[in-house]
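Every protein chain except one is present and positioned as in the full complex.
Order of writing sets the labels: A, B and C. Residues in every chain begin at 1.
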Amino acid sequence: MAHQTQHAAVAQHGLTPRQYIMLGVALTVITVIELAASYIPALTPVLVPILLALTAIKFAAVVGYFMHLRFEDGLLAKVFTSSLILAILILVALAALFWGDYAPGVRAARGDAPASAPAAPKAH
Amino acid sequence: MDDTRWARARAQTQRFLPVMALAVVAVLAAACETNLPQSTTVIEGSHNATLWVPYRMVFILAAIVFVAVMALTVIFSITYRERPGRTARQFHGNTRLEIVWTLIPIIIVTLISVPTVNAIVAEAQPIAANALRVDAIGHQWWFEFVYLDEKVTTANELHIPEGREVAFNLKSVDVIHSFWVPQLAGKTDMVPGHVNDIKFTALRARPEPYLGQCAEFCGTSHANMRFRVFVHTEADFAAWLKSAAANGANPASALEKQGQEIFMRSACIGCHTVQGSAAAGKVGPDLTHVGSRTTIGSGILVNTPETLEKWIANSADVKPGSKMPPMAKSDGGALSKEEITAVAAYLSGLK
Amino acid sequence: MAQAVAHAPAHGTNTGIENRKLLMWLFLGSECLFFGSLIATYMVFKFDVIARGVGPFPHDVMINGVLHHGILDIPTTSASTFVLLMSSLTMVFAVYGAQHARPTLMKLSLLATIVLGLVFLGFQVYEFVTFVHEGLTLSTNLFGATFFLLTGFHGTHVGVGVLYLISMLAASMRRNGLGADAGAHVEIAGLYWHFVDIVWIVIFPLLYLMP
Partner (left out) sequence: MATAAGTLAHHAESGVWSWLTTVDHKRIGVLYGITAFSFFIWGGVQALLIRTQLAVPNGEVIPATLYNQLFTMHALTMIFLAVMPLGASFSNFLTPLMIGARDVAFPRLNALSFWVFAGGAVILTSSFFFEAPGAGWFNYVPLAGRTYSPGQGIDFYVIGLTVLGLSSLMAALNFAVTIMNMRAPGMTMMRLPVFIWMVLIISFLLILALPPLTVALIELLFDRNYGTNFFNPAEGGDPILWQHLFWIFGHPEVYVLILPAMGIVSEVLPVFSRKPLFGYSAIVFAGMAIAFLGWAVWSHHMFTTGMGAVPRTIFAANTMLIAVPTGVKIFNWLGTMYGGSLRFNTAMSFSVAFIALFTIGGISGVMHASPPVDTQQQDTYFIIAHLHYVLVGGAVTGIFSGIFYWFPKMTGRLLDERLGMTQFWLWFIGVNMTFFPMHYLGLVGMPRRIYTYDNDLGWGFWNMFETVGAFVIAASVLLFVINFFRTMQQEPTASDNPWDAPTLEWATSSPPPEHDFDVIPVVRARDPLWYNRDHNIQAEQPTGEHIHLPPPSYYPLLLAVGVSVLAVGPISHIAFTALGAVIAVYGIWGWALEPTE
């Protein structure tokens, strides 16, 4: 059975304590930037993409280094990222379905107003 | 050792086959039914006509796939049966075949997709300018129809003109229902908090009504939530609209008069509307012209004074779970048998 | 090096990944869908309170010319976010200690993680209590429902994590500690803990910072 387990010994590296601390500091800094960005009115139009990007970075850092995923067998990364991607796709699909079809604004415009004027065709 | 056992079993089943074949023929002969008022394959409305295109396509292709797979299964089962001297050929696969039978389904599916998309697009056309606009509202367990421009309200029996588009807003006041008149149009759900729409043109007027049915499970009496659609010529429809917009008829006999009095002082008016009277309840169906309906209880009883009595006495007897409380004294209500007879007479007179 | 022994790879598995570790990662994949669905619910109803004008509102909004103040306390929550982030850092050291045969480092880091986790929960209790006082409950509006459900389930996960770590700390106080397997035990607990942290990494900007 030995041949099956050999490649496992290569794994398990990880960062040094110093690097961990640096990473912790970096994450804190990013959080502060997120916070700051949300208080700057000028950034409002681009706030959502900024936050998404920064969150993604933090997310990746914790998963990759704190959780060692970067140093593990690729299988674990595949398992986890595919789950994550599925979750995100479903989230996006649901948001699109509801905001597109049934969003409060759409609902009000289409629905509760009596249909005296020809309603717009329901092309999504 | 197992061989003899299964060979014996096979011999047995083979003896059984002719009997089966006979049975099948007998059954098919017995099953010829012609009167199918809710059949989806009878096309009397534009909506049903639109979706008939993919419907037919799907059926033809399905039949082909069905026959092909069944034929292969049967032929292989017979041809390659274990027999003395036969040995199985050992092979693991064939890439070319693999590609062929990946492509064939792709082609079939594409063939289905085209009319499908066409029909979806056709359904999404804007409403015609001269369309009749109706709010169809689902209740547990009956349908309310409000003619928006004509300000007419009715229940369970819908009247529409032939050849003119009818555009529905589908709503619900309680749970999810579904609006379905198979011969005229496919179904669309009535979802509380949403307003769905469906529109169709009835292709021809005819004396007998089209049957509709609630098609989303909505509780105890879902099975009893039916409605009827009457398609009139344009002239007849105009006449119907006129009578439907009128106030409730005045009682024509002493009994009816007495019935009216009882009705007006009973719980009825808390739930029902009779236009031009004190009765303005909104919980139950509008009764202004209940006498002119062919059925009551959302299509489950033929409308006669007797069935009305039965209904009023205890509607849950004929319609489990009915939201209308029993009225007969014997069932905990407030009305005696005679009073109910009078009320039924009054309602029958509300033509 | 002692390290090599503590790091001994899992024996007899085809992938070379220890069974429990694989299990934990698969479970975290499942958790992605769990929180994904909760977040989806939140997103679906995000604009509903504004559309219907039923407060309290999460953020400041103008409705018909009236300014309604948002109920979310961003500075305080930033503090608790920081606390949770730091708990991840201490957790890393617990794992590091366990894997490098430094039991004292491991125990102290575990203790620190537990304390930080409890502080985070304290913040959350405080926040919930304040909101209820200000009139936001599960039934007030959909913001209340989605907010309490999402952060409540996150809080429950933190709570479970704290119990998990306390058990681990208690077990490590025994005579032979966590045994030869200490590295793996603490590492797997750490995976769970970090995951709970990244869920918050997503929730915080999504709920608190996005308008």
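To be clear about the criterion, contacts are C-beta pairs under 8 Å (C-beta built on N, C-alpha and C of every residue); 3 or more make two chains touch, one makes a residue touch a chain.
Just so it is clear, the structure is predicted and the values come from calculations on it, not from any experiment.
Chemist: Check each of B:E216, B:E256 or B:E309 against the chain that is not shown and name the one that touches it.
Modeler: Looking across B:E216, B:E256 or B:E309, the contact with the absent chain belongs to B:E216.
Chemist: Return the single residue from B:L36, B:A235, B:A254 or B:A280 that touches the missing chain.
Modeler: Only one of B:L36, B:A235, B:A254 or B:A280 touches the chain omitted from view, namely B:L36.
Chemist: Take the complete complex as the reference. Which residues in subunit B touch the chain that isn't displayed?
Modeler: Output for subunit B: 2, 5-6, 8-10, 12-13, 16, 20, 27, 30-31, 33-41, 48, 50-51, 54-55, 58-59, 62, 65-66, 69-70, 72-73, 76-77, 80-83, 86-94, 97-98, 101-102, 104-106, 108-109, 112-113, 115-117, 119-121, 123-124, 140, 170, 174-176, 178, 180, 182, 185-189, 191-194, 196-197, 211, 213-224, 320-321.
Chemist: State which residues belonging to subunit C touch the missing partner chain.
Modeler: 12-15, 17, 19, 22-23, 26-27, 29-31, 33-34, 36-38, 41, 44-45, 48-49, 51-52, 54, 137-139, 141-142, 144-146, 149, 167, 171
Chemist: In terms of residues, what is the contact footprint of the unshown chain on subunit A?
Modeler: Residues touching the hidden chain, for subunit A, are 1, 4, 75, 83, 86, 89-90, 94, 97-98, 100-102, 104, 122-124.
Just so we're on the same page, only the chains that are shown with their structure count from here on.
Chemist: Could you please state the distance in Å, as a whole number, between where the Cα atoms of subunit B are centred and where those of subunit C are centred?
Modeler: Chain centres of subunit B and subunit C, defined by C-alpha means, are spaced 51 Å apart.
Chemist: Roughly how many whole angstrom separate the Cα centroids of subunit A and subunit C?
Modeler: Distance between chain centres, rounded to whole Å: 16 Å.
Chemist: Which residues belonging to subunit C are in contact with no fewer than two other chains?
Modeler: none
Chemist: Among the residues of subunit B, pick out those that touch two or more other chains and give their numbers.
Modeler: Nothing qualifies.
Chemist: Would you tell me which residues of subunit C are touching subunit A in their complex?
Modeler: Counting only subunit C, the residues touching subunit A are 7, 9-17, 21-22, 25-26, 28-30, 32-33, 35-37, 39-40, 43-44, 47-48, 50-52, 74, 78, 81-82, 85-86, 88-89, 91-93, 96, 99, 187, 190-191, 194-195, 197-198, 201-202, 204-206, 209-211.
Chemist: Within their complex, state which residues of subunit A touch subunit C.
Modeler: 1, 4-9, 11-12, 14, 17, 20-21, 23-24, 27-28, 31, 34-35, 37-38, 44, 47-48, 51-52, 54-55, 58-59, 62-63, 66-68, 72-73, 75-76, 79-80, 82-84, 86-88, 90-91, 94-95, 98-99, 103-105, 108
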